[in-house]
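Missing here is one protein chain; the remaining ones are kept as they sit in the complex.
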Amino acid sequence: MNSIITHSPALLIAIPLFAAFITPLLSRIHRRARDGFVLIVLAATELLALLLAQDIYANGIRKYVFGATLPSLTHPGTMSIPVRIIFEIDGLSIFMVLISLTIAFVATVYSSSFFKKEDGLDRYYTLLLLVTVGMVGMELTGDLFNFFVFLEITSIASCALIAFWVDRGESLEAAFKYIVISSIGALFVLMAIGFLYGQYDALNIAALANSIQFTFIDKVALVLLLAALTMKAGIAPMHMWLPDAYGEAPPSVTIAVVAATQASLYGVLRVCFTLYGKGLRLNMAAVGWTLVGLGLLTIFIGVTMALVQRSLTRTIAFAAVGEIGYMVIGAGTALAAGAQNFATVALKGGVFHIFNDVLDIGLLFLVAGAIIYATKERDLNNLGGLAKRMKYTTVFFLIGLLAVAGMPPLNGFASKILIYESTYQLNPIISIIAILSSILLLAIFVKIFYSLFLGPELPHLRDVKEVPKGMLVAMAILATLIIIFGLFPGYVLQTIVDPAVAALSNPTNYINAILGGA
Amino acid sequence: MIYNIPYIAVIILIMVGLYAVVFKRNIIKMVMGITIIESGVNLFLVTLGYRAGGVAPIFTNLPEERQIPGQLVLPIPQALTLTSIVIGVAVLALMLALAIQIYRQYKTLDVTKIRRLKE
Partner (left out) sequence: MDETSKIIKTVSSVMFPFVTIYGLYVILHGHLTPGGGFQGGAIVASGCALLVVAFGSDAIAKRVKESQLSLLESIGALGFISLAFVGIATTFFYNSLAGTKFLFGRIPPYGSNPGYLSSGGLLPLMNLAVGTKVIAGLFAIVLILAIATRKKGGRSK
């Protein structure tokens, strides 16, 4: 048992990666066997992540050095800097890993009944597992270059998934936009890594964070890193790929891409709070205010654009853009506030909102997918009166919309209230805009709810049936999590969010875990 | 001064690539732009790894009078470049495959005409 936990950082990557390449072989034997195999693998990985999480909450940061004679040997021999690829897992990493694996599991459950006739499904599962590997890798790694590699794995695999419906021009267009944005973003990241490596001769995040001097070149690198990662996280003004990609991909892919976007957001947090964390109290207020401004812009654009959409998936996609803004505001407020008390509250809200957003937006996308599956329609004007035919889906949509709009007692409220509370202390206007946008979001979704599910039954939707069990189970998992998180926010905050926030606010722990010292 | 020429080339390559991505209307040219940016970044990494008087870190080719590891160049930037090239191949293949499929659907490679997704 102990050795499993010791090796679990590597296994979290290795098992899905191994499974990714077994799936094409298995699908030659039998379809069902492949679907079941992927499910079992992801469930096992999730279990492993839970074990690791428990260990981390009890014993603090865990590290894993690949290829060394001991998993914890960061400085072999007389080396003064850490060599080899090191995975370093603190509260934030494991928090994000839990999100990613949960979403990957739900996506697999959903796709096992969403796709029936499509061919190329063996590659679909390979790519889905690769996206999972990429996200988890990004979140576990303690090495900047390794982060870049996993970033690219995530974006290549998710781009191929977005283009899964190759017969739809829209999907291809969205995928092309996505790959252009993400490859340029990734090259920016690589450039920034070059800048940092050229100055400090290190690629390890902890070693870099320890020696960072805030020279001009460091600031250029910071701007490049933030520009690229915010671009990949779908923060305005570079959000335009996101609604396309979210809106046009198959829904099970969309939620995986949502989780991948959050992994980029994790990159933003890691860069701001850990890599440049030493100057957190000194130089980062400007960065914080920039993030707050970008976040407000993101919320504004997301919500206003969601108003005018006619396609169901695109409306949800723009709502997703808006939701990302809340997390960025949380993180930005924490940076701008510096040492003041509400910084932690803001960070708590922002980090907690990552999980909530993935759940809420994920649920809405799955419901949208269910509606597309049942009716073959995407246009809001051609849909209506579905409540009688699709009872469960209606309930799930209701839960999702209330959660997204931040209505108590659901999870969206729990995190948004923390964000409102802390931003109000930074500047009341921020909090007012955030609250108003949330109300607007509620209005939009109530309207959609009405036009989708209530009202008269449309003649061409007479023979619509409820979707198959697999999809319902996937939606039920997310809905249950939403309700649990909403009912016991205190417990959730204490167990998983607080360690993540503590990890962000104390970069010295992260550094010392690798470099030793006090 | 002569050591700075590669860096100038890096800047030029990245600018040319960005120009192609932003202003060119043909998808294939955009793909080329991205590959040019990538070459620029790769050149940057390789240039960073250059040390005057260093020896290439090939174990079997070490000149007799040199010592290990004093004058061996650390091969990390080269490893980074190589990884980046491998990733670049994958991205390039994916983009070209997308371009082919887009051409089939839209019968054009002009990005201004490929606009079924508005807003």
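Think of it as A and B in the order they're written, each chain with its own count starting at 1.
The rule is short, and it goes like this: a residue touches a chain if its C-beta (ideal position, glycine included) is under 8 Å from a C-beta of that chain, and two chains touch if they have at least 3 such contacts.
Only a predicted model underlies this, so the values are computations on that prediction, with no experimental measurement involved.
Note that of A:Y64, A:Y246 or A:F397, the residue touching the chain absent from this view is A:Y64. Residues of chain A in contact with the chain left out of this view: 7, 10-11, 14, 17-18, 20-22, 24-25, 64-71, 166. Within the entire complex, the positions of chain B that touch the omitted partner chain are 56, 58-64, 68, 82, 86, 89, 93, 96-97, 100-101, 104.
One rule holds for everything that comes next: only the chains that are shown with their structure count from here on.
A straight line joining the Cα centres of chain A and chain B is 28 Å long.
The touching residues of chain B, counted against chain A in their complex, run 14, 18, 21, 27, 30, 34, 37-38, 41, 44-45, 48, 74, 76-77, 80, 83-84, 87, 90-91, 94-95, 98-99, 101-102, 105-106, 114-117, 119.
Those residues of chain A lying in contact with chain B across their complex are 145, 149, 152, 156, 159-160, 163, 166-170, 172-176, 179-180, 183-184, 186-187, 190-191, 193-194, 197-198, 201, 203, 243-244, 247-248, 305, 308-309, 314.
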